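As you look at this complex, bear in mind that one protein chain is not there, while each of the others sits in place.
Going by the order they are written in, the chains are A and B; count residues from 1 in each one.
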Amino acid sequence: MTTAVNESAPGGAARQAAGLPRLLPASPEDLRGHLARYGATPYRGRAGALIADIEASGLTGRGGAAFPVYRKLAVVAQARGRKVVVANGSESEPASRKDELLLRLAPNLVLDGLQLAAEAVGATEAHLYLHYGSTPEILRALAERASRGLDGFGVTITQAPPRFLAGQETALVNRIGGGPALPTFQPPRVSERGLGGAPTLVQNVETLAHLALIARYGPRWFRAVGTDAEPGSMLTTVYWPDGKCRVVETEIGAPLRALLSSGAETRAWLVGGYHGTWLPLPEAADVTLDHDSLKRFGAAVGAGVLVALPADRCGLTEAARVTGYLAAESAGQCGPCLNGLPRIAAGLAELAGPGHRKQTRADVERWVGSQNLVAGRGACNHPDGTVRFVRSALTVFAPEISLHARGQCSATNRRPFLPLPDGMPTSEDDWT
Amino acid sequence: MSGTTAFWYASRATGIVALLLLTAVLVLGILVNRQGRLPGLPRFAVTSLHRNLSLLAVAFIAMHVFTAVLDTYVSIPLISGVVPFASGYERLWLGLGAISLDMMIAMIVTSLLRGRMNRILWRAIHLLAYLSWPVAFAHSIGSSKDLQQGWMLDMAVGCALILVAAIVWRLAHAARQVPRAGRVAAVFAQHSAATSGATTSRATSSANASKQTRRTRETVKR
Partner (left out) sequence: MAETLRVNPIDCTGHGVCAELLPELISVDEWGYPIVDRRPVPPALDREARRAVAACPVLALKLMRN
């Protein structure tokens, strides 16, 4: 397993001139260092005051859905009665390491953001939802803040189970509420009715860190990097063909080529993690890290997982491995997902093997070819994301499928590349 | 049998019909849950019959109560139809009848309000059916000399046996159900069983495909 390292992308001087990095200090920063660098938490003194700045900044969620943050804040702020805010640090995507690193290096920035968001929406209850087996830095940060009386109210920590769906908003609310991390049907959205029936603001920890900086430096500062449509910077988890994994903060709109290798040593790119999209090379070599550029290939930024698959690995085999994992991680609550995903995974595994039945390829293409068969008919978007991942794999690795049908493979290295956890969930306890 | 009137006959007759209808309603309810079919009828017929017969059964019970009240040979106050043990005549057995009817009324009212109420609460009240029927059965046998002998007793016992068989069928399915956390593994297993043995590199014939489809319809979630 590779260790995530905070490291500047090539072109260090240019990045510093552009004002990066913004979020990640070189080493873990304790409360004293945080206060020395940023000063005290800039509370506004009343609910709703921060929301206009967030709207002007154009900040969108960094958890994968890229939903405009000010809209979520406004919905919860306008609700009456008890309200809750949750910092989502569960990082359920196996290939993503950015939230883990952020929480280790700059926990106070995240906790500032959580308190500021709580003030903005008028919440009286705050939670932190953490990845299974998280490090104790966050506990230390909370204790330090408590002893200094920095926070409006205490933060309750809940541990997420190591499930792919654990970070989904409704699953998160269920888990924090004491039940299993299983999604529920929406409407109502959690921002209308969430934890204990109260309107609940759920934000990714990176989003809250950006929010904490915008509260200090303002929307214009935030917009100094990035594009007009998608301003700001984001953390990406980058995998190079040599197997090294780095967390890199980059401005939105940066060329993928600056972050990922695209030369002869790279077979294809994966953008957006395991619900993301495979990009063919060299056709996609000029793509930039923004919505419009990626849309041309049916891709989206997601939670910033970027992978350069080495040329010596088989993309089809890797896709089949991941799809098997995604199928095993289905909550099994909705007929189309429960029945579709395992069958798609088994089909893809057969395509990745030596020789396959014609019916298998036709079946898999049919199951992933519609937006209203397996995709689009679940309570959450797990089947949608999985279908997108598989569809792009079938397109990008089509030549590989033909090779495998003849019992051949263009890869020379059989070692698995994409990181996956061991073991399939088998009992209810695996979801709590 | 001096003093028996048309009302008394009507009360006994409507009571017997009600018992038959209630048996049918419960069996149909189990059939709905098990997604069973009635031969030659569409799926919605099962749910429709279940709901309509339940209303018909209550209508017959209403007539059963009214005619018993109207009969002057014994004095049965009207409220004893829904208030248990309010009748001087056969206090216990009529009381059981009232209890059973109260449960049915609760089931019907909650079903009419189903969209607006908590699902778990609705289901809990609906499960009272399994209590309501035996109580009605006890009422039938205990309060009527007719049902205690001869073909009427055979018929009543026959109803009970049919219902028990349906309940056993229902429980057997519940025992076979895969828990949620095991469903995905079950689909993987089902799929590999369905696809093993097929020939390679030739499209399976349409006959094969439809057989597979019918088999895969035995999907795990149900």
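Worth a mention:
In this section, a residue touches a chain if its C-beta (ideal position, glycine included) is under 8 Å from a C-beta of that chain, and two chains touch if they have at least 3 such contacts.
All of these numbers come straight from a predicted model, not from anything done at the bench.
In the complete assembly, the contact with the undisplayed chain comes from A:G378, out of A:G347, A:G378 or A:P425.
Touch with the chain omitted from the figure is made, among A:L23, A:C334, A:L348 or A:L418, by A:C334. When the whole complex is considered, the residue among B:T5, B:T47, B:T72 or B:Q148 that touches the unshown chain is B:T47. Think of the hidden chain as still there; on chain A it touches residues 184-185, 187, 333-337, 339-340, 372-373, 377-379. One chain of the complex is left out; on chain B, the residues touching it are 32-33, 35, 42-44, 47-48, 114-115, 119, 213, 216-217, 219, 221-222.
What we mean here is this: only the chains that are shown with their structure count from here on.
Chain A contributes residues 327-328, 330-333, 335, 338-339, 341-343, 345-346, 355-360, 362, 405, 424-428, 430-431 to its touches with chain B in the complex. Residues 179-185, 187-188, 191-192, 195, 198-204, 209, 216, 219-221 of chain B touch chain A in their complex.
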